[in-house]
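Sending over a structure as structure tokens; questions will come in a sec.
With one protein chain withheld, the remaining protein chains of the complex are depicted in position.
Residue numbering begins at 1 within each chain, and the chains themselves are lettered A, B and C in the order written.
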Amino acid sequence: MFAPNPTMAATETDTETLSRLYRELLRIRRAEEGILELLLKNKLSSTMCHVSIGQEAVAVGVCDALEPDDYITSTHRGHGHFLARGGAMSALMAELMGREAGACRGRGSSMHLVDASIGHLGSNAIVGGHIPIATGAALWTALRGEHRVVASFFGDGATSEGIFHESVNFAAVQRLPIVFVVENNQWAMSLPWAKSTAQQSIEVKAEGYGIAGVDVDGQDVLAVRTAARDAIGRARRGEGPTLLGLSTYRFLGHSRADPSSYRDKAEEEKWRLRDPVLLAHNLLMAHDFDEEWFEQVDRDIAAEIAAAIEIAENSPPASIGEVFSDIYATPLEGIR
Amino acid sequence: MFAPNPTMAATETDTETLSRLYRELLRIRRAEEGILELLLKNKLSSTMCHVSIGQEAVAVGVCDALEPDDYITSTHRGHGHFLARGGAMSALMAELMGREAGACRGRGSSMHLVDASIGHLGSNAIVGGHIPIATGAALWTALRGEHRVVASFFGDGATSEGIFHESVNFAAVQRLPIVFVVENNQWAMSLPWAKSTAQQSIEVKAEGYGIAGVDVDGQDVLAVRTAARDAIGRARRGEGPTLLGLSTYRFLGHSRADPSSYRDKAEEEKWRLRDPVLLAHNLLMAHDFDEEWFEQVDRDIAAEIAAAIEIAENSPPASIGEVFSDIYATPLEGIR
Amino acid sequence: MISTLTPPRTVTYREALREALFEEMEADDRVIVMGEDVGKYGGAYAVSKGLLERFGDRRVIDTPMSEALIVGAALGAAVVGGRPVAEIMYMDFVTLTMDALVNQAAKLHFMFGGQLSAPMVVRVQQGVGRGAGAQHSQSLEAWFAHVPGLKVVAPSTPADAKGLLKSSIRDDDPVLFIEHKGLYARKGTDPGREHTVPIGVADVKRPGVDVTVVAWSNMVHTALDAAELLADDGIDVEVIDLRTIAPLDMQTVLASCRRTGRLLVAHEACQTGGLGAEIIAQAAEHLHGLLHAPPRRIATPDVVLPANTTLERALVPDTDAIASAIRDLVRS
Partner (left out) sequence: MISTLTPPRTVTYREALREALFEEMEADDRVIVMGEDVGKYGGAYAVSKGLLERFGDRRVIDTPMSEALIVGAALGAAVVGGRPVAEIMYMDFVTLTMDALVNQAAKLHFMFGGQLSAPMVVRVQQGVGRGAGAQHSQSLEAWFAHVPGLKVVAPSTPADAKGLLKSSIRDDDPVLFIEHKGLYARKGTDPGREHTVPIGVADVKRPGVDVTVVAWSNMVHTALDAAELLADDGIDVEVIDLRTIAPLDMQTVLASCRRTGRLLVAHEACQTGGLGAEIIAQAAEHLHGLLHAPPRRIATPDVVLPANTTLERALVPDTDAIASAIRDLVRS
């Protein structure tokens, strides 16, 4: 199992990449902070909202390693995956605010984001519910010889679901082009990883399926990206699936109502030191990026978020009429 | 993974044990041959019937290692488990023939056998459906500090079911006193083990759950018994579950209608050489058991089976009236 | 009316459930609680708060995220002597437990010739109110009314919740105990320690002579509110709270309909194939020529629920919708 070390390894000195990744990490962080503000202002259309603050390097590192034609599937905690994959900030904000301009036309809110145009096949409110969907997409793309890869994000908690097992096992037998991304934030609501499983190494779990597996520092965006590239490369070369174990931490509660009182404060503080945004920031500083550059990034992001919220606010609320007509893709005469 | 070797290892010279085991192996073999005859004579109450011919050493070796207070759960191919655990021959025959004297009063037939008085908690027609039941029984007995052990029999096919994963994982986390017996007869209907999973070692699978696991020759009843005793001992000492992988072979089709045309005849013949009854027979011969002894065993078993069938035939058919009153254990006034 | 007596204590639905669990666990050490986050977290809707501290982690068991296992293992524990109360966090996740509930728990007693039984409770929570969306808001009780061997209850008040939970725990059959996310904070009379409510008996929550309204769970309150509204118009509504979904107490419903001559069933589940169909069907079979107006259902239309509180409110029958359905019924 991965043991977090205090600094991010500067295994990569390509500053263009690093600055791109940093920008994306911060963009997700600020977007979710913005969402929490909207929530406090009662501007969200649903009471369900799970932010990924502290876990951004997982979304950013993996999505950076994907090609445009690839697919992802995501979770109830999926704002970061959506943005990192290239989903529009305004589609996210409008969705959360229940507007027509939202990713799901205001019907899905925080737990259901999607953008088929960029291969985002949907986030899911059933923990594990999307893993077989990702597997099926991988099956299809493999059958067609398309050389696309699927990355399926899910949490540590999801690994205890039967459907995780059925999906990984099938993908292994069929050697499907899929990366199972275990976004291990150490907790599934109040259940610690050690009570989710008696085998905490993802690498060893992968052996149980006869596939590749790795345990990686999920706070180090470069390490995540490197491991993801390896896994995606294997998948694209027809060498089958990987279980990609990324150790990370959810800095806030499970959902807005949760004070995480089941967690040890010392543990929280230890992980706070390994804030993925901070680590990337420090590394850029070490590479002589200056205050001005950071401020410009801040401003760009703030402007993007403000514009997105404005678009959302100007968008009409989700329409009730189409609640009836959009149940089927092929409506039938017979329906009443 | 276990590679079958041509003879049975005489690791145990205790001839009393060996003769007991042989008698039980043969008893199951002959009982199932009898069942196939009844089937051909159209005397069974259901069309569903799966025999375990070729696999007897699994049932016999494991059950011999259990204590009277222990529990088992079983499968659609469960005649052997039922008999080896101590179920009455007449309860089996009467059940298959749909009589009141049957294990389930003639309502369950081949796929649903039970005898609570000997800790047989039921066989199940849903592949994997009983594994969580076994796990729950182990949970209960552990919570109560009873020192009982549960053995849950299931096939290679069942290991692909999500519920296998959820059950083993939970048992591992809770260190439950349970032995998961993988009765690996190489095929799940027409699916070979190699297409069920990309990791064919049960031992390695067990590591993925952080528990003990072994790959054992399932045709060698002594080897099965020894491995089962180890696993049961661990469980009883509070050291948690074991995945017990037993390589065996179903000599006949999946069910009566199946000619197994998907199997290689050479493979079938190779396994026929490793008939568990024959191997035990040979070993006893090597220990100077004589023809007369074997004939006496044959006669005893034939008599037991004939008597059981007679009991069954003299038992009234399952009653229709109680189909209505036995739906609930606590009937309610309000029901109509 | 001013009284000098101490008013009866009130409790919330949540507290009533919690007290039932506490009391039954104290009375019978075979009662255990298991599920996701039922321990320190106290349950997603805070029902099991305090149980871990009182009874310890051998009787209050936090499980991994494995819904099928939760119900299946509860069944296994029940078969060998336990009386487990399993929690499935949202009714929508019951989809993951259908084998254990439907093929195993419901069938085991009969299938095994009466040798085994399954004294277990599966607590779930369903319904709208939080904009929780398509996968966290469904009302699925009708499925389970179609599964012989299960008992299914869906109480609407704290007293019924407590009384039925106690009866469910003491019952020797598998009981699906359906709560509603909109009910937990609702207050009502505290029925006291020894209160039980029999499974299978409906309750007339408001007697009336003009029309029979049948509801259960949260919809009972909407129906009662509608009845209050209509009282001002001189329409006297009888509201029957089914309380038990399976087996159905149709005697109470039919007797009421015979008196009022008019029947409305109100439910939150989508209309087609909902439990309302069964109730209307039995009324039609048994009351031919006795109803003054066609029996009617009011329910959520056959839609996928949006994760959007505004749309949700527009879709699920509210007080006005029920009141106007009743008005139509009385007029016709």
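Just a few scattered comments:
By our rule, contacts are C-beta pairs under 8 Å (C-beta built on N, C-alpha and C of every residue); 3 or more make two chains touch, one makes a residue touch a chain.
Not measured: the values here are computed from a predicted model.
Hidden chain, full complex: it touches shown chains A, B, C.
Within the full complex, the residue among C:Gly39, C:Gly133 or C:Gly208 touching the omitted chain is C:Gly133.
Here the missing chain is touched by one residue of C:Leu275, C:Val316 or C:Val330, and it is C:Leu275. Only one residue from C:Tyr41, C:Phe55 or C:Trp143 touches the chain missing from this view: C:Trp143. Touching residues on chain B toward the chain that is not drawn are 45-48, 98, 106-112, 124-129, 157-158, 160-162, 188-191, 195-197, 261-262, 317-318, 320, 323-324, 327. Where chain A meets the missing chain, the touching residues are 71, 102-108, 112, 114-116, 121-122, 124, 126, 129-141, 143-144, 162-163, 166-167, 169-170, 173, 323, 326-330, 332-336.
In the full complex, chain C touches the hidden chain at residues 92-93, 95-96, 98-99, 102-103, 106-107, 110-111, 133-135, 140, 142-143, 145-146, 148-149, 246, 248, 269-270, 272-278, 280-281, 283-286, 288, 291, 293-297, 302-304, 306.
Keep this in mind: only the chains that are shown with their structure count from here on.
Centroid to centroid, with C-alpha atoms defining each point, chain A and chain C lie 36 Å apart.
One inter-chain figure worth recording: chain A and chain B are separated by 45 Å, centre to centre, where each centre is the mean of the chain's CA atoms. One simple way to say how far apart two chains are is to compare their mean CA positions; for chain B and chain C this gives 41 Å. The residues of chain B that reach two or more other chains are 162-163, 166, 169-170, 173, listed in rising order.
Annotation for chain C: residues 64, 66, 68-69 touch two or more other chains.
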